[in-house]
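After the structure tokens below, expect a handful of questions from me.
Every protein chain but one is kept in place in this view of the complex.
Going in written order, the chains are labelled A and B, and every chain counts its residues from 1.
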Amino acid sequence: MKKIVWIVIAVVTGLIVLAGYFFQAQLGPVLSMILDWGILLAGAAGLIGVAYLFRMHLLKIIQNKKGAFYSGVVLAAFLFALIAGFILTPQNSFYRHLILNVQIPVEASLLAILAVMLLYAGLRLIQTRGWTPMSGAFLVSAILSLIIDLGFVQTRSGTLGAELIALLDRLPIAGARGILLGMALGGMVVGLRVLLTVDRPYGE
Amino acid sequence: MSLSELIWGGVGFLLTVMVLSYLIGDNFFFRLAAHLFIGLTAGYLVVLIVHHILYPYLITPLATHSWMEALWLGIPLLLILLLVLSQIPKLAGLGSIPLAFLVGLTAAVAIGGAVFGTLIPQVRSLIDAFDPAFWYQAAERPWLRIVDSALMLVGAVTTLSFFHFGRKWRVDKKEQVVERPRILEILSKVGQIFIGITLGAVFAGVFSSALLALIDRIAFIVDFIAGLVGGGG
Partner (left out) sequence: MIVICPECGAENSLTAEVCQECGASLLGVIPSPSSEPLEPEGDDLDLFAQDDPDLPDLLNALKQYEEVSDDGGEEQEPTPDSPKESVKNPLDFNAGEDEDSIPEWLKRIRKRAHEEKDAIGEITRKINTAQERLESEKNGNKRKQYESYLQRLRGQKRGIEEQLGEHHESSKDDLDWLSKIKKAEGKHSDTYQEDQPSIDERQGDSLLQWLVAVENGDEAPEPLSEMEEEFVERHRGETLPTRISSQEPDLESTQPMSRDELEFKPPELSISSEEQAQADQLAATIVDERASRPDRQPKRAPLKWVMRLVLGLILIAGLSFPLFIGGAPTLPQGLLQPQNEALLYWAREVPAETSLLLVFDYSAGYASEIALVARPILKEAIKQGSAITLVSSTPSGSLLAKRLFGELDASAAYKVTDYGYFPVAAYGAYGMASGGFSEDALLDVPEMGKPLPSDGFDGVLILSDSFEGAQVWIEQISSLMPEIPLNLVVTAQAGPMLLPYWESGQVNGMVSGLSEAAGVERALSDGESVATRWRSYQTGLLILIAVLVIGAIFNTDTRGADRRRGEE
């Protein structure tokens, strides 16, 4: 009995949303309501996730496990951001500076480290993957894309050279389209399996 | 350099140097910066969810709408309560209902987006590329457009054939066979080349973005030190 309730909820919700692609005007308010509920639930799930993170780090400190100092740092930063956010609100200039002046340097620096890692990975590309059709095509395509991005290759518009370079520049679109089609087919199959109750990820 | 610029710049400078120290190896400063980032972001996320989701979608309607209209909010409230209670191990089964709702919603959105947003338009684009009107749109070199269209079709088909969507059952031996028809294997080999071309372009793009972030960080450090020196001098 319980299983039927879950299945009915999942299938009915999915069918209403799918019908919204065809009967947008007629189902507009209902769709809006369903989406509002979904956003609320997603927000609640996010809060539960953060609470779990908080609990995990708190337990680490209480049990004095390895890395308890870093857990203390996490909790201290968390509580500071939380209390400041509730008191000052996200619209406050100081609060915005606080968040952005921590997030931007850290995330951008992590990206900067990625640049060095990619450089090292490029050096070892053939050593690790060997000479295969995919690795060879990968290498040639990467070098060509970089050369085109440099702006050194300049041709007059309308010439054969320009059109050939444009053709080379468009070659990645062929593979990208195949990848997008494959992803869409896979997503569609997974979604259909859920709506047809073949898969029930919400529990048995 | 004003005081606020000095303070925020100093914070940014310190964090940048601490994170970039990872180039030497994992160390205390890198971990300190990373954990500080995690804690701050988690706290901000809670504030964001409360201000941008709970408040406008739940609290404000409850406060401003009539009780008849507010009854509609009973359903999401109940679902949220079930989701929270499901965190208790004994009541884990209660989370199935809100999960079923979310799964149904997400599956439908995914199907609609995949079919109407990608599959149909992209296949139509592949077919339209063989429209003679498109070939002769430009005055010169229609053959180049034909070659271009053919390459797009071959690339898409061979890339798709590289993905393995199912297995064949050999009825007589009652076993799963992973072998595919030879023609698919040949197409798959060609598809690998097109996938390699696409991933190579993506790799170049990823490096470009990361390079720009590094340039920006170096410029920031240089500007901050110059500002300190210039401001002090």
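We take it that a contact is a pair of C-beta atoms (placed from the backbone, for glycine too) under 8 Å apart; a residue touches a chain by one contact, two chains touch by 3 or more.
Remember, predicted model here, so these are calculated numbers, not experimental data.
The residue from B:41, B:96 or B:161 that touches the chain not shown here is B:41. Screening A:15, A:62 or A:119 against the full complex identifies A:119 as the residue touching the chain left out.
Which of B:38, B:160 or B:213 touches the hidden chain is settled by the complete complex: it is B:213. Listed by residue number, the positions of chain B touching the unshown chain are 23-25, 41, 44-45, 48-49, 52-53, 56-57, 61, 65, 69, 72-73, 105-106, 109-110, 112-114, 116-118, 121-122, 124-125, 198, 201-202, 204-209, 211-216, 218-219, 222. Along chain A, the points of touch with the absent chain fall at residues 17, 20-21, 24-33, 35-36, 38-39, 42-43, 45-46, 90, 96, 99-100, 103-104, 107-108, 110-111, 115-120, 122-128, 130-131, 139, 142-143, 145-155, 169-170, 172-173, 176-177, 179-180.
The rule is simple: only the chains that are shown with their structure count from here on.
Distance from the chain A centre to the chain B centre is 2 Å, each centre being the mean of its Cα atoms.
Partner chain B is touched in their complex by these residues of chain A: 2, 5-7, 9-18, 20-21, 33-48, 50, 52-54, 70-71, 73-82, 85-86, 89-90, 97-99, 101-116, 118-119, 122, 132-146, 149, 158, 160, 163-164, 167, 170-192, 194-195, 201-203. By the touch rule above, chain B contacts chain A in their complex via residues 4, 8, 11-13, 15-16, 19-20, 22-23, 31-51, 53-54, 57-58, 72, 75-76, 79-80, 83-84, 87, 93, 95-105, 107-119, 122-123, 125-126, 140-141, 144, 147-148, 151-152, 154-160, 162-163, 165, 189, 191-211, 213-214, 216-217, 220.
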